[in-house]
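Only one protein chain is missing from this complex, and each of the others stays in its spot.
Letters A and B mark the chains as written, and numbering starts fresh at 1 in each.
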Amino acid sequence: MFLYALNAFLQVQVPGAAEKRIANIFKPLATPGDLERQAAYLTLAVTAVIFVVVAGLIVYTVWRFRRKPDDDSCIEPAQVYGSNQIEAAWTIIPILIVFVLIGVSARVIASVQNASPPAHALKVRIVGHQWWWEVQYPDYGFVTANEIHVPATPDGKQATYVELTSVDVIHSFWIPQLAGKMDLIPNRVNYMWIDPREPGVYMGNCAEYCGTQHANMLLRVIADTPQDFQTWTQQQQTPAVSDAQLSPARDAFGALACVNCHQVRGTPSVGKFGPDLTHLMSRQTLAAGVLVNDTKNLRAWLNDPQDAKPGCFMPSMKLTEQELDQVVSYLQSLK
Amino acid sequence: MATIDYPLEHPKAVTPEFSFSETLYKWVATVDHKRLGLMYVVSALFFLVVAGIMASVIRLQLAVPLNHLVDPDTFNRLFTMHGTTMVFLVGMPMVAGFSNYLVPLMIGARDMAFPRLNAFGFWIFLLGGFLLYFSYIGGGGLSGAGSAPDVGWFAYAPLTAKAFSRGAATDYWALGVLVSGVGSIASAINVIATAFCMRCPGMTLSRMPMFVWVMVVDSWLILVALPPLSAAQIMLELDRHLGANFFDTQAGGSAVLWQHLFWIFGHPEVYILIFPAFAILSEVIPIFSRKPLFGRPAMVGAVVAIGFISLGVWAHHMFAIGMTSWSNTFFAASSMLVGVPTGIKIFNWTATMYGGKLRMSTPLLFCIGFLLQFLVAGLTGIMLAVAPFDWQLHDSYFVVAHFHFTLVGGLVFGLFAGMYYWFPKVSGKMLDERLGKWHFWLFTIGFNITFVTLHFAGLLGMPRRIYTYYPGRGWELINLIATIGVIPQAAGLLCFVWNVVQSARKGVPAGDDPWDAWTLEWATSSPPPEYNFEKLPVVRSSRPLWDLKHPQDPDWKFE
Partner (left out) sequence: MAQAQEHALTADALQMEREWTLPDRGTVGVIFLIITETVLFSMFVAAYLIYIGKSLTGPYPKDVLELPIFASICLLSSSGTIVFAEHALKKGELGKFKIWWLVTILLGLYFLYATGSEWYKLIYEDHLTISTNLFGSTFYSLVGLHASHVIVGMTFLLVVFFTTLRGFPIQTQERRVKFLSWYWHFVDWVWVIVFTVVYLLPLKVF
């Protein structure tokens, strides 16, 4: 068990990436998260006071009025039926507290939901699939998967406006340190926005049970500095690398059933069922955050996806060793 | 000299010996509300143990990251069956069991209004439970090895569509719960008719025991909240088998429609579940404080208020689906408002204890546990009602901790209080106090270890319903501690089972009224004869036995 855990730990911690693995909702790094934290702090303060007062009263009452061990008498205490003033007080005060909390909620709801994106907001469209994330950049004209790059700005001027939908069941997009969650629902488009202040890798999970591998539908939002973001988008916009030396490998890949599900832009491979592989090597992880993207894992994944993600929709293609070599080498060229 | 308008001394009934087949027939063919009530409670306890074992497996799987105790599908079935069982096969029969046993006795009647409907309700509930568990065998349908549903206890569309849930597992979920629900509705109609139409002379509605009031409002909620669920399940089955398009997004249907229908049921359902605990506390706390319930009219008003406001809060389960800000604000507001009458009840119970002479026996200990834990649960509920906070907390372990605080820390504790309180009445024997205290402390400690800790997993971003997680997210220690808490809880439960079995056989005889109580069920023998009362009583206040025991200071002089 310990070795499993150790192995896993070594596996999924991407070396070199500035991962913010602890997603504490009280340490947000984007405006929606900030606003939600404000609401949270106020609510916590109010409820903490209520707890201390009421629990204190309960504990005091129990302690003060418990029957003394030497009290055997049958004398009943004063039979008090109620008190209109006290009851009115403890009805009105909670109602007032509730009104305050309603006001706070209304304000924050409006700030988060009704914020319309500024004209130069980056638009990202995320489509949920059973157990991976399709990520489209319509303004740039490319599609990627599972890892979402956005620009980070300390002054919060550059927001990313996210559109969310699904092709199958309901999923939910949750990066705790950036914002609250929003569901991805088929036949419906939902909207949210994020503006990460610090560059880094923000971790998240699918937050609506979506079937067998819901646990392994992980999320990464990678906030780049504006220059890095530009580099990244430019690279993503290029079609797949076409290395003449690798044409046997590419042909091997093209002859296999892979092309039915996966797209590699610039090649005949145009399948849409699975993630876009055009720049697979630009990603830190494979299989929606399940494996670190290195040679060993890539090979193991191709050999039998059911090993790392049992129940996922990529079957084992029963490739021979030689076919595996070719496919791995081709995929590794897709930088 | 006792006046003839109150129940008198009565002869002890002589019980003849029965053969095995006669005994079996007695239980299977009974329409006696006491036997049926007992059957409901025993069935519920059986399912509690089954679902508790499932929960223990879930916690063992999650104790360490990347565990391989169970595979993903098994885990998904476990949490689905755990939730479905606990809500429909433990909570609902406890509602029916407690109300069926106690309501006629408390209002001075001989049986429920519709005894045969009562029996029908029980057996159809059991059929529903059987159908749900039959899925383990028949769930694959004709296509393969069968198994239980794995769609979560609220079975969101379109995950439940034929395309995403093959085989018959989801059908067993829908039909099992649908059939069980018919039983609940039958029981609810019965309770309302009984309370309105079978009260003994002098028992006006305002003199009806608090327990009965709460169960009447509970029954009202069942009648109004269960049909939306049934409707949704009928629509689901039409979708799955006749190709209907209610939740079929490809045909323009709405996945969100399921959520609305489900939660229009689902939110009142949690009040349906907790009401027995409210009812029990309103009976136990006064007796063990030696004072009447503080502010009875307000308590009745609070319960009725909850019975209506709770019908208008359902979409707080849907804050993350992208409703308009107006909808989100409305439901945040209504959800916070429903907390007010609930909070009032906690204050009234505390005020009942204040100035009293608290007898710290097991029933009261469980009540005190309820008060503190339900307070926490209510406050985390307020946090969840604040929609922006909920946008972070929704579908995380914070919600799991919240609802286990209400349902285990609240409902289960209340039910234990009731069981310790009424076990002498039902069986004629007292439960052992020492074992009772062991049960209480073990269970309380274990429960808090598990569920206080799980709040923090949610705050650190751990979502619900994941069969495993990766290390380095800050969740490992939390999950390990939460799993350790299973052990004291199991031990406490074992103490309880042992206590019940031993005391039923060799416990101290209880007599009619071991707690020196004030409601009518204590005016007859323990256990009561089949006809409940030799002569139906006539009452003049809400505490008829207090009046009898304190003729110089009766309640009717002050009410």
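In the analysis below, a residue touches a chain if its C-beta (ideal position, glycine included) is under 8 Å from a C-beta of that chain, and two chains touch if they have at least 3 such contacts.
Here the structure is a predicted model, which means the values were calculated and not measured.
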- Message: If I'm reading the header right, one chain is hidden. Which shown chains does it touch across the whole complex?
- Response: B
- Task: Determine which one of B:50, B:124, B:169 or B:192 touches the chain that has been left out.
- Result: B:192
- Residue, one of B:138, B:227 or B:514, that touches the chain absent here: B:227
- Of the listed residues B:28, B:163, B:251 or B:494, which contacts the missing chain in the full complex? B:251
- Note on the structure: chain B positions in touch with the non-displayed chain are 1, 3-5, 113-114, 185, 188-190, 192-194, 196-199, 201-202, 223-224, 226-228, 230-232, 234-235, 238-239, 242-246, 251-254, 257, 261, 538, 540
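Quick note on the criterion: only the chains that are shown with their structure count from here on.
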- When centres are defined as mean Cα positions, the distance from chain A to chain B in whole Å is 34
- For chain A, which residues are in contact with chain B within the complex? 1, 4-5, 8-9, 12-13, 21-26, 32-33, 35-36, 39-40, 43-44, 46-47, 50-51, 54-55, 57-59, 61-62, 65-67, 71, 76-83, 86-87, 90-91, 94-95, 98, 101-102, 104-106, 108-110, 112-114, 130, 164, 168-170, 172, 174, 176-177, 179-183, 185-188, 190-191, 203-216, 218, 310-311
- Touch list for chain B against partner chain A, complex: 64-68, 71-73, 76, 150, 152, 156, 158-159, 164, 249-250, 252-256, 289-292, 294-298, 320-322, 324-325, 328-329, 332-333, 336-337, 339-340, 343-344, 346-348, 350-351, 353-360, 368, 371-372, 375-376, 379-380, 382-383, 385-396, 459-474, 550, 553, 555, 558-559
